[in-house]
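With one protein chain held back, the other chains of the complex are shown just where they sit.
For reference, chains read A and B in written order, and residue numbers begin at 1 within each chain.
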Amino acid sequence: MKDNTSTVAVPAPKAENNSIFRHARYVVAENPVTGLAFGLFILIALCALIGPYIVPHDPLASDTTATLHPPSLHHWFGTDQLGRDIFSRVIVATRLDFIIAIASVALVFALGGFAGIASGFFGGWTDRIVGRISDTIMAFPLFVLAMGIVAALGNTVTNIVIATAVVNFPLYVRVARAEANVRREAGFVQAARLSGNGDMRILLAHILPNIMPIMMVQISLTMGYAILNAAGLSFIGLGVRPPTPEWGIMVAEGAANIISGEWWIALFPGAALMVAVFCFNLLGDGLRDLVDPQRRT
Amino acid sequence: MLRMIAKRMMLIIPNLIGVVIVTFLLTRALPGDPAAYFAGPAADKQAIEQIRVKLGLDKPLIVQFGRYVNDLVHGDLGNSLSTGQPVVTEIKNRLPASAELTLFGLILSMVIAVPLGILAAVKQGSWIDHTCRVVATAGVSLPVFFTGLLLVYVFYFELGWSPAPLGRLDAFATAPAQITGFYLIDSLLTGKLETFRASLSQLLLPGLTLCIFSLAPIARMTRASMLAVLASEFVRTARASGLDNRTVIITYAFRNAMLPVITTLGMVFSFLLGANVLVEKVFAWPGIGSYAVEALITSDFAPVQGFVLTMAVLYVVLNLVIDILYGVIDPRVRLDA
Partner (left out) sequence: MKRREFLKSATALAATSAVTAPAVFSPAKAQSRAETLLIVSESGPNNLDIHGVGTNVPGYEVSWNCYDRLISHEMKTVDGKQYYDKDKFKPELAEDMNVGDMSATFKLKKNAKFQDGTPVTAKDVKWSLDRAVTVGGFPTFQMAAGSLTKPEQFVVVDDNTFRVDFARKDRLTIPDLAVVVPCIVNSELVKKNATEKDPWGLEYTKQNTAGSGAYRVASWVAGTEVVLERNDAWVGGPLPKVKKIIWRIVPSSGNRRALLERGDADISYDLPNKDFVELKNAGKLNIISTPYSNGIQYIGMNVKNPPFDNLKVRQAVAYALPYQKIMDAVLFGLAKPMFGAPADAPTQVAWPQPHKFNTDIDKAKALLAEAGYPNGFETTISFDLGFAGVNEPLCVLVQESLGQIGIKCTINKIPGANWRTELNKKVLPLYTNVFSGWLDYPEYFFIWCYHGKNSIFNTMSYQSKTMDGFIDGAVTAAATGDKANYEKDVKGFVDTAYADMPRIPLYQPYVNVAMQKNVSGYQYWFHRRLDYRALVKG
């Protein structure tokens, strides 16, 4: 008897760990694109972290004797209209765009996620009010609402982040609410309540961790959207302030130069932007497969 | 059915009220002083104050809001500062341009994305599936204005295949008689084939830009929906009964898979109407998107308010139409309601 229990108890935890990694490996093998996306993500994060320290030129240093040079050995991505090295600017911009993406997502997750699970869990007036706010936001054409917020508050990185968060709020509320609703009557919630946990505690310590996997999918898609949003705002002049390097504003500035043949000014930041957004989107797909294969699209 | 519509109407009212309030506050928060604009470039502080009083902009916000709502009820959306025209007229003139462009882009997108999604679903897990996913995702990963400018560069400037990005019609062509406001339809109705050809060629590039941008959601939804349906019981029965693959996929699976896709279409359409602003700027398209952007940049309240309100109403109507369509297509929904 004693022997039985001991032989049963020990291998169990190891098997659990193995199964997550095995599952992940299986998903990546099934879907090599997801693996690519993971790899890209790590590369981007690396660029954001150490980029500014390893770039060959100062991204802000203008050199009017070397303006609009095409890519060369000295300037890998060429120079822009003020003679600044585009390669350095693209790498340094990674950090700002990464920050914009992460900050937007953090904000909207905190606000929308919490509002969503609260309204799904409590129902009643909480649900109605959050629903009203959500519907009002959704009634606006989203990009125009973002434009309006940035125009009204001023074009700083903070306001761009706020605008992106506001515009994505309804989506997060919807997903979180649905998840919380489902788990409202779940066994573990009942158990927590019985043990004397207050509602807030249940929400934060029990429900929130459980919806994280689903939210992760949404989060990575929103990261891509945040960067595209910033680019669109830059095109109409509501983006970050110069001379800060940011992919979107570099594309917007370089757009007028395409016709005159200086394709490198817009193409390289555009490609970087596309790779990042692409990576985030594919990551979202991959995470979805990992977390909840039933929801695969 | 009528009860559902009535119930919907009830829900719409608080939404619209919310939209009106938020728009009003947002435009008032815009940095910019219409009084200074009206007073002209040489006005000093006194002159600006005089104009401010004349325009009623010195009254407290509540009073201004009351005046605004009063105007709304009478169908007066105010005048635009930058064009000097009544907003209602401008929106009426420009809406068909945006609607035609968006619909064209959407139809083009559907024609490409739906078959792509079906293919990806049928050949799930193969390299076709992965390629479809990559292509669709790539389209949505570029800023839409960049895609537009690239297309102009390649197809107009370098290759000369497309006409000049001068808007809906070449400067020297005349617009067809105004029946629906859609140049394609109007030119066909009045038999002007030359105009039809001209407006179609102007629509191609901007339509293509919008299409590329909306491939992903439609393709994704089609794929997911098809996958779900292909795994369902009735399809299994159809296959078991010996029907060939083609019939199963197109006649049985596809028809049933279209329902969620239609919902997505509605969402994508309203999303595109909003994203239109950038495309219209690139192609000099005289739609309400470019109208709103210019007004926003110049802190011109009235058009922005009018634009947002119009969009909100359109969005609501669109969702209603989709729900009704849903009820028509799927009897189960009708029975539930």
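Methods note: a contact is a pair of C-beta atoms (placed from the backbone, for glycine too) under 8 Å apart; a residue touches a chain by one contact, two chains touch by 3 or more.
Computed from a prediction, not measured in an experiment: that's the story for all the values here.
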Exercise. Tell me which residue among B:F24, B:Y291 or B:Y326 touches the hidden chain in the full complex.
Key: B:Y291
Exercise. Kindly state which of the options B:I107, B:L166, B:A231 or B:I250 is in contact with the chain not pictured.
Key: B:L166
Self-check item: Identified contact with the non-displayed chain, of A:Q81, A:T126 or A:N197
Solution: A:Q81
Exercise. Against the chain that's been left off, what residues of chain A make contact? List them.
Key: 60-62, 64, 67, 81-83, 151, 155, 237, 241-243, 255-261
Quiz item: Which residue numbers on chain B touch the omitted chain?
Solution: 31-33, 36-45, 47-48, 80-85, 90, 93, 149, 152-153, 156-161, 163-167, 171-172, 194, 197-198, 281-284, 286, 290-291, 294, 297-300
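Simple rule for what comes next: only the chains that are shown with their structure count from here on.
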Quiz prompt | Separation of mean Cα positions, chain B and chain A [Å, integer] | solution = 25
Self-check item: chain B-touching residues of chain A, taken from the complex the two chains share
Solution: 30-33, 132, 135-136, 138-145, 147-149, 151-154, 224, 228, 231-232, 235-237, 248, 251-252, 255, 258-259, 266, 270, 273-275, 277-278, 281-282, 285, 296-297
Quiz item: In the complex formed with chain A, which residues of chain B make contact?
Solution: 14-16, 18-19, 22, 26-27, 29-31, 125, 130, 133-134, 137-138, 140-146, 149-150, 153, 157, 216, 220-221, 223-224, 227, 270-271, 273-275, 277-278, 281, 292-293, 296-297, 299, 304, 307-308, 311-312, 315-316
